[in-house]
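Only one protein chain is missing from this complex, and each of the others stays in its spot.
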Amino acid sequence: MEFEESGIGEECGVFGCVAAGEWPTQLEVAQVLTLGLVALQHRGQESAGIVTSNGASPPTYTSHKGMGLVSTAFAPEALLQLRYGNLGICHTRYSTTGFSELQNCQPFVVDTLHGRIAVAHNGELVNSRALRKKVMRHGVGLSTGSDSELITQLLALTPPMEELDTPDWVARIKNLMTETPTSYSLLIMFKDVIYAVRDPYGNRPLSIGRLVPISRLHSPGAGEEDTEGWVVSSESCSFQSIGAKYYREVLPGEIVQISRFGVKSLSVIPRPEGDLPAFCIFEYVYFARPDSIFEGQMVYTVRQRCGRQLAIEAPTDVDLVSTVPESATPAALGYAQQSGLPYTEVLCKNRYVGRTFIQPNTRLRQLGVAKKFGVLTDNFAGKRVVLIDDSIVRGNTISPIIKLLREAGATEVHIRVASPPIKFPCYMGINIPTKEELIANKPEFKDIAGYIGADSVEYLTVEGLVSAVQEGISSFQKENVSSYKEVGHCTACLTGKYPVELEW
Amino acid sequence: MEFEESGIGEECGVFGCVAAGEWPTQLEVAQVLTLGLVALQHRGQESAGIVTSNGASPPTYTSHKGMGLVSTAFAPEALLQLRYGNLGICHTRYSTTGFSELQNCQPFVVDTLHGRIAVAHNGELVNSRALRKKVMRHGVGLSTGSDSELITQLLALTPPMEELDTPDWVARIKNLMTETPTSYSLLIMFKDVIYAVRDPYGNRPLSIGRLVPISRLHSPGAGEEDTEGWVVSSESCSFQSIGAKYYREVLPGEIVQISRFGVKSLSVIPRPEGDLPAFCIFEYVYFARPDSIFEGQMVYTVRQRCGRQLAIEAPTDVDLVSTVPESATPAALGYAQQSGLPYTEVLCKNRYVGRTFIQPNTRLRQLGVAKKFGVLTDNFAGKRVVLIDDSIVRGNTISPIIKLLREAGATEVHIRVASPPIKFPCYMGINIPTKEELIANKPEFKDIAGYIGADSVEYLTVEGLVSAVQEGISSFQKENVSSYKEVGHCTACLTGKYPVELEW
Amino acid sequence: MEFEESGIGEECGVFGCVAAGEWPTQLEVAQVLTLGLVALQHRGQESAGIVTSNGASPPTYTSHKGMGLVSTAFAPEALLQLRYGNLGICHTRYSTTGFSELQNCQPFVVDTLHGRIAVAHNGELVNSRALRKKVMRHGVGLSTGSDSELITQLLALTPPMEELDTPDWVARIKNLMTETPTSYSLLIMFKDVIYAVRDPYGNRPLSIGRLVPISRLHSPGAGEEDTEGWVVSSESCSFQSIGAKYYREVLPGEIVQISRFGVKSLSVIPRPEGDLPAFCIFEYVYFARPDSIFEGQMVYTVRQRCGRQLAIEAPTDVDLVSTVPESATPAALGYAQQSGLPYTEVLCKNRYVGRTFIQPNTRLRQLGVAKKFGVLTDNFAGKRVVLIDDSIVRGNTISPIIKLLREAGATEVHIRVASPPIKFPCYMGINIPTKEELIANKPEFKDIAGYIGADSVEYLTVEGLVSAVQEGISSFQKENVSSYKEVGHCTACLTGKYPVELEW
Partner (left out) sequence: MEFEESGIGEECGVFGCVAAGEWPTQLEVAQVLTLGLVALQHRGQESAGIVTSNGASPPTYTSHKGMGLVSTAFAPEALLQLRYGNLGICHTRYSTTGFSELQNCQPFVVDTLHGRIAVAHNGELVNSRALRKKVMRHGVGLSTGSDSELITQLLALTPPMEELDTPDWVARIKNLMTETPTSYSLLIMFKDVIYAVRDPYGNRPLSIGRLVPISRLHSPGAGEEDTEGWVVSSESCSFQSIGAKYYREVLPGEIVQISRFGVKSLSVIPRPEGDLPAFCIFEYVYFARPDSIFEGQMVYTVRQRCGRQLAIEAPTDVDLVSTVPESATPAALGYAQQSGLPYTEVLCKNRYVGRTFIQPNTRLRQLGVAKKFGVLTDNFAGKRVVLIDDSIVRGNTISPIIKLLREAGATEVHIRVASPPIKFPCYMGINIPTKEELIANKPEFKDIAGYIGADSVEYLTVEGLVSAVQEGISSFQKENVSSYKEVGHCTACLTGKYPVELEW
């Protein structure tokens, strides 16, 4: 299902870049940032912002923000303004809260006693309400509803240390991390460095890459001496677009300093004793691009394993396996491989239909999702189909697709979902419909097959999902070192078990 | 390959709609036209135009044209203007010739002695140069370089028949068809009817559909009494988006009149004795949407057969079969089925990258096509891959993809192309790079595998392609009637054998 | 009154430029054209178009058209496209007829048997209906409702003279002029020349200017050897903006050829015996910019004379003379000078109010024209005011102004109008409200002072206007030569006497 259909969405993507070596750099930092952001566009299409710094003392920051896709928000003129940056951070956003749209657009930049800082944030602070009150009680007016401004002001109002020549930003970041346990992956730019920070639960992803000369991009032995710059991104899928090599993940709780001299781990803030990491399992299931790497494994591979597991847990007696294009395809291929059934395409997509204006209350509106898909009738007429979907959120999009297939001649249509039912809200950065809108909480869920018109519907179990996810990590751990000593994932939206107590 | 990459493109799509029954109609004709056009968007993204008529005596025509995608060109306000139409035709365009962009946008509308007509054209007149001269010699100034205006003026300057009360437009259309053998699929709107015309060689496609009530859309027995309107389209893929059922193709040489009273075949202009039809074989290979139906067979199925045939003609000893997403997927699945090799995805696509502004002469430009694809490394590292492509035109896009795969760990990369090499220009409506740009005409073609960096490259033969295409038709003919007594396809771009003598 | 208020408007302005000397020229022709057009913007704000030619054999034409003001329609990119022109013509348009807006935008460019021509037209053909029929009877389809296309096709369909090496465009132009007596000022560009044509009645203005080096712009003795180019324009006010000197008017009926070698009068087509010229008298009263020169006199001076004449014909016993800013100011100053009354400003204008969106049916809408003016209360409170207006068309704008002044303390408000009442439609290029909308044709006109709330209302007489206009010409004629042997003006909208018989 498409994001807009399912009603569930990631809230943001963050990306940063620091040119290595002597400055002014020859590296086109603004272009790297833009392309990096484009590769994260699936994490947010509402607005985009870039801030660059020349890294001088005092630094000159240049900023541009705009509504819509990166390609809309960053016209050539805007990029030209940003071109003198030697480092920069950027952000793409899914939805706004608060009262002024462009104002909520990140990165957030403020002047403090110790200079100008810029902050880009992916996630949602579980205790933001209490923190807002705290900040306002200190006498600060907050101009947006965004956590990014809140974080920025929290960093600013740490008891000032005027006695020091330079402000101790790292101390402030550590202080911030003791005030809020999760959820955040942060990029904080100050003058000539970027601090990349991941909350102690590692709820949102953050990876580091290394820019190498294009000519050496694929030479296995390219050493650090070739480094043209460092990048940091919500997802590693952005690295290839800009000619960067995957370097490593920022660890849960880690503060990493990225400067023109390289990458340096400054500190790892621990979780409370006994708490496991809580990396969002839906990044694997749904949000991330399939070519991204988390915890040492490719997202595509995890989805394929989910499909295999689903075939074991919920087999069907049908003629062919298919998919709702495009996100469920790896799971469908996994299901086909495990079950031995042929994989066949039954729908093709009309990429252009999305943005067309339709008058309300017309017969065309009744056609609904059918407008988005072409039916490959000859591939399944007279046959029994199992259709793999990656998730069913509100149940309103799969139903007309089933109808389409039946009318075009499918004799049976079975649905298998490569993730468990979503039942609980997320307070950590994912936009999920209200509890009442979720099909899994409705009375109709008891006979969901009947409700959506399928011959049968079955879901992957939570255990099945967790094992499909963690299986790949363990094998990775064997070969690697201490970095993933503990493994744990947030399944709150499926189980209602939140990684930290909610203080709302 | 994407159109923009390969440099080969369809020039147009046409679509029309007439509301059935009493007028003013309840059918939202302007909306049907817009959605129909959206479904043909892959045939032209440069500009779009709609003309509606209320069908009265004299008729009121309303017209809107705009640059860019249908969704851009038709803002809600534009649609509102068009809403009183009871019938209409529309057009989407790929590329312009001539000196004023919006002016070249179709449909072309003119006032004639006998009233206003509107014309939408897909194709390219082989003898347009001679016809332009003829028209100008008559004293007509031509304001665009488009064949559509030329056709309109040719229809207008037929020796006027002032003695008749109503002009004989059908006679004029027949007259036009004797003046130019190919290539055209035409929609001509006059007051309250649309004439749908296909050239005697049937070079460009044209299909008719029937709008039925949404509630009866999938009832097998819905008879003609339920008809809400008639539609006519370059491709049948548009019918599903608007709730129409496939009715039939317009035959080569046929003039069909579509009015609120129904569909009526007026005439079939014959080809010169001995000439076969010449339906463009590249509609199957590349241009058409996979869910469209030509000559009784689904395009997807033909592509799959091409893949199977390719596996027979050019087998490989590899570990997996894959595709350059997305257009070559049916051929890849066919190749996999025939060869017994597993089908595996090796690339995923970043949908957003296309429109980003890139500064010239930078390292990022060197990355080229790599920016568009994510590499699913774990799916093929350490393996031998055969990559199926639907065509190789200039050879400049497959090369970086092969490099990507090798660097990510593929031990061998073989290329199999599900169509023969393109060697000759098209003068019948397809935009093909110049002879010099076509890789098949370059010296490098002799060692194309070496040139593009593949372990081997093989193409489908012309015979293989033709048999894969025609195999499905014959079986169809057995069951059906006289309509496809003769079968023939234009393979001029592959063989240099043009269906008619070129008069350039 | 503003155009939009009064509902009366000029339909077009035309402008052309040819670079002198060797080509490619150093003169920035596209910029000259744009600025020239800007200076004619008051003649049409709806759309603008420019066509340039490089003048080669065969020539390359470049064209750009757009909706709205010149500054909107001609973005920097558009100008860059046009920059290689050595000559060009352009057009700004007030209102469209016909069914497609941008399509009606001039200049109109067509390919003919003898090459490409471009036409820009100011005026309206009195016999356009008959001419359209004639052209269509010849078998030509007309794609717009504009006279410009009609003229272009009339030029094209003159019996072709294939035997000649070069087409005789001048013969075709003469032929056209015998077919339609008025109203037109035309610029016709063919390859490397512009033909500037004025109809035999001289109904619409057309003047020629000479571009000199900026440094020599004000040297009295700058001879023709300094010429950088030639310009031709609906009004001479455009010459100063581009650094051109006034050269002369195109005479009624004259065909002037402008090339890089200079200006050459080719022919003067005579009027029917006994007919006087019929230059539109409202160009003086209302349309033209005050710094333009017609028939040897400055428009401002004529307006001032109208004010003086009005003071003689319709004196008032008041304390001060004022004006509705800005177009009536010269008449008000003339009235003040003649009457000896002090000239005082009573209103100031808010330039920004025009384009603000106002919700319908609100109290703010009731405020009407008051939103547009600030009242300079202290200048007239407790005083008797005579307000000079240049014309009263529908009477709906002066009324709220009178109310404003009274409420702010004027003890009496008298209205004097510096032109006679408009009673008849114009068929020669001016957009006048329908007969029914004109206040002079309404029953209320009998007591117009009571109707609009004034203490008294008086108009200039037709004789007074004509003498104020012609007085300046006669004195000019004494000093000059044969060119204005006859003097005559069209007063059809005031008297119903049209210069030619109307063939509608």
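Should a chain be cited, it is by its letter among A, B and C, assigned in written order, with residues numbered from 1 in that chain.
As a working rule, contacts are C-beta pairs under 8 Å (C-beta built on N, C-alpha and C of every residue); 3 or more make two chains touch, one makes a residue touch a chain.
Just so you know, these numbers come straight off a predicted model, no measurement behind them.
Looking at the complex as a whole, the chain kept out of the display touches A, C. The residue from A:S63, A:T411 or A:S467 that touches the chain not shown here is A:S63.
Touching the chain that is not shown, out of A:V110, A:A381 or A:A449: A:V110 (per the contact rule at the top). For the options A:P58, A:P76 or A:G139, the residue in contact with the chain missing from this view is A:G139.
Of the candidate positions C:Y94, C:F108 or C:Y300, contact with the hidden chain is made by C:Y300. Note on the undisplayed chain: of the listed residues A:S128, A:Q153, A:S391 or A:Q470, the one touching it is A:Q153.
Where chain C meets the missing chain, the touching residues are 27-28, 31-32, 34-35, 38-39, 41-42, 69-71, 74-76, 79, 213-214, 217-218, 228, 237, 240-243, 289-292, 297-298, 300-301, 329-330, 333, 337, 342-345, 348, 350-359, 362-364, 366-367, 370-371, 373-379, 403, 406-408. Residue positions on chain A in contact with the hidden chain: 61-63, 65, 99-100, 102-103, 108-113, 117, 132-133, 136-143, 145, 149, 152-153, 155-160, 162, in rising order.
The working rule: only the chains that are shown with their structure count from here on.
Touch-path distance (fewest steps) from chain A to chain C is 2. Of all residue numbers used where chain A meets chain B, over half belong to both copies. The two sides are thus made of the same residues. Separating the CA-averaged centres of chain A and chain C is a span of 61 Å. Averaged C-alpha coordinates give centres for chain B and chain C that are 49 Å from one another.
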